[in-house]
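Can you keep this structure in mind? I'll have questions shortly.
One protein chain omitted, others in place.
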């Protein structure tokens, strides 16, 4: 409601980042979600990541569709512009916004209904564009805002609160993204900040489309026994073949890893992620095998989490369109309009 | 145009099927496609399959979207009802039609633009429903009817007639269908009737959603050098790990195969397909590995063809909805309306 | 009026109070003002009780139960002078805003709950039940009626009956002991609710779909239409499962979005079943392309648009009548559609049935336009009647016999001069086969780009729409030969009737016509012609009904004066009375 907004107390005590901002400076309006909703933890993780990366608030653009999850863009980085699009169509808004100004950080937040039901077409095509943004899919297996109907990510056998079991093949955003050739694919759990925060940072540093499927339980409609998207179930049934540590630009990779099992990936913005293999025969740069690995686990309703696949070499949307490094919305009119002088020559071709 | 319709000559000479119908009886209006268009060969294959299976024409329902490919439903089985839906939305029409009468054979014909660009959302969700139909995707990598723009299935590096190369990740309908859990996934080539006809029959016999990605070159806009969807390219770059022979119901599997390398799959309607492994370590019943196999080839712009994956045990749309065996559109009103007698009891719950 | 926090279980308590009043024979209506959110935000519930049985919002608050500290101050302000305020006196009193022109009854609900119940969840729930008890004492509700209600609700959990009753009694006793009960404004038993039910429009419409023989429902969840499909599902679970085979004589598709939902409905109707989809504004926008196909290819389809506040996402939990134009002319190109305007749950039930008959008779989409107020609020309605002689009008669908006897079948010929062609279903005979398409076709159903052939079909569709005007339900008219009249539709009926009565009391008699469908019939033309001044009462900003009347009847638009209400709350009678009086004051002929 219009009268809810967080009391902004100055907190001299709080630690500050390079910009002299503290974590509170990366928060937004008061959440109106249910107490305990997984989405609020994801919001906290985004705040944490933005704070630690010391992003200037105005350098961030927040995009979302419609749903409880999509509401959360109002709950972080109050100093950034936000755009709540229509249901399931945020990717096209993001594409346009990014086309106009490639020099901002685009954070998209969506839900499983928003992204996989009504929105799966736009998601598929923004992946193909390799648009430079991080796309956080807060996945709870239901439509929260419309009171708990099964979404397209409900696993086979997963039971609704009313007890009916889902029989339809679920859409696993990770498998979908891999099949469509996404350049950065990760999965995490709203309850696992240690894993989630570095993944968000890595996604923000990745130049291209970074999708993070975050299992984010809906305490009100899908956190019961029999749900494969409940806190309990996800905790027990997810494991990560690789761990990813984020190392900010200009930082040395301080921790020393045993050789062989680690793989540092340098990101576009100079930062790097160090991947530690927990499962020796998993290779996060082999799309086909990653897909197979996730597929096998998925059939047992098990979640593979962590950084599942990354390809830094893929050219992003702007590179493919050969646009200038500066934002298109900053190109002076003089450069855009051929002017009266050139007109006669153009018209000549129509005689 | 309204004045084009094929002269129906009686052909006493032509061979007849069990119903006493000859192949001409399964044809439709005269094609208005370009001479040499791959789609016309697919139409011929459908005619052949329907004739050989001796389908009563009125037992078939033809569905399509918009495009050159989608026009072809007018060119086969004139005795069947047809529905040209709007662009990219045929799957929802098919879902409704099938819901109303489960006892007809639903043949959907679409194009890569119709199915993978505007229509990828509906395709994804009709796959999830495991709707009982055969879905033929006539894949030429371009929008033919709108004169040759790249479609979502154009491979990376594939060159347009104007010479520009596609950089966007293509959508491979086969990988997509596997990722989404389709129960019958096949690929073929309009130029390979021997392979295509049995696949169409198998698809028609499969109870559930059978998708056949048919590479069907567009001679006018995408058959040139550099196109990965040209006759020449497809011929050279496709191979099948398994061959599928269709055996009609009540027929004995006459041919004798060397044991071990063959696998007869019995279909819902009593017919069966005999799968012969051409690549010893390929298993068309292992979804994860099939996906990996196709993925690897796809990265080299190679096409895996034939029956790629099949699962006969998956319950179809109607089974999941627990509907009667008879068509819903035949249920007498008396059974549907509770009548005046039951009304008071119902109203009582609102006092 | 009750001020609560949503997700706290208050709705059931409030509904119970309303039901109790209803069972005591007193006319009542409830309106729920909830946020577009699941838990934690302010929500209000208004119960209106009048001897006359008015169904609109009154605008005045006689008793306020303020249970939400966050909205407390504004809630107090709302109480009408002489009214009564019930609040939780456990709160620090400094948050209280005193008023001496009202009576304030403080009850330490939180305290009482903590003393008497275990567990946080139980305590919040019981707080609601408890204020119901206090209220019972204040307005003199019969505790036995309440006990009976609880017994029914918790038939399966008798222990809950006891705990709830305990809470009731605590609240009841506290009131009896501390205030002199009952208040002046109290409930007096009547016999005005016999033969009536309390039901919401969405449930009534679902019941209509059940009785009409609809078998396929397709939808994508959207407030405020969701409860329509929920109701249809549970009705089918009870009445559509074959006892012998255990099979379902229905199929509900939860589609991936509204484009697919309407596609399913069109495909199913094309193939011979009665199919429908419930949706709201945003869904209508997404269905536009398919609606044009159904219009031009002439496929039946029934669409329930439970209107909410637009434009865009707007206010999903507020009410408006803002989709009239969007539905009447839905889709690009020259199109026109049939609309039905129920004013109550009772009409939702009957018009649902009519919608299917019209859609099949006319082979075109038919929209039933509810709004959140009718669809989701509980209304008192006379018991629905059903005539067992009713048989569905399947329209001009050729039977197997007719097809057998057929020479050649032509899909789009106007054989009967009413603009309606004949259709066939797949599966019968190759002779009956035809091709359905949204592209240019001639009267024989063949693809065409020929100018004359195209126009022939388009002109027939105009004739068909003329036939529609003769088939749709006529407007209800109450004429006493006045010069001035009110023309309105749908949920405006409640405030209009109340306004008419109060105008009459102040000596102003004006006539009233409620249009029940579009296109408009001859009776609408006559009524408009017969009146000098016509107040068009509707709940949208842009006078959409007035627009339809201006475009689609012969009326002189100067005669039409708009009375509009579009802030998202149901229209109160006062707004109409003032509108009419100020116009008359300006010397407009009455």
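We call the chains A, B and C, going by the order they appear; numbering starts again at 1 in every chain.
FYI, contacts are C-beta pairs under 8 Å (C-beta built on N, C-alpha and C of every residue); 3 or more make two chains touch, one makes a residue touch a chain.
For clarity, every value in this text was computed on a predicted model and none was experimentally measured.
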Displayed partners of the chain not shown (whole complex): A, B, C
Candidate in contact with the missing chain, chosen from C:274, C:437, C:531 or C:561: C:437
From A:34, A:85, A:152 or A:171, residue that would touch the chain that is not displayed: A:85
For chain A, the residues touching the chain missing from this view: 1-2, 5, 57-59, 61, 73-74, 78-86, 89, 91-101, 103-104, 121-122, 124-125, 129, 318, 321-325, 327-329, 331, 333, 335-340, 342-344, 346-347, 350-351
Residue ranges of chain B at the interface with the undisplayed chain: 1, 32-35, 66, 68, 84, 86-88, 117-118, 120, 143-147, 149-150, 152, 220
Interface with the undisplayed chain - residues on chain C: 35-36, 281-282, 284-286, 288-289, 292-293, 295-297, 309-318, 320, 322-323, 325-326, 329, 331-336, 437-440, 449, 451-452, 454-455, 458-459, 462, 540-542, 544, 547, 550-551, 556-558, 566-569
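The definition used in the following text is that only the chains that are shown with their structure count from here on.
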Whole-Å gap between the CA centroids of chain B and chain C: 43
Distance from the mean Cα position of chain C to that of chain A, given in whole angstrom: 39
Residues of chain B touching at least two other chains: 121, 124-125, 129
Where chain C touches two or more other chains at once, by residue number: 256-257
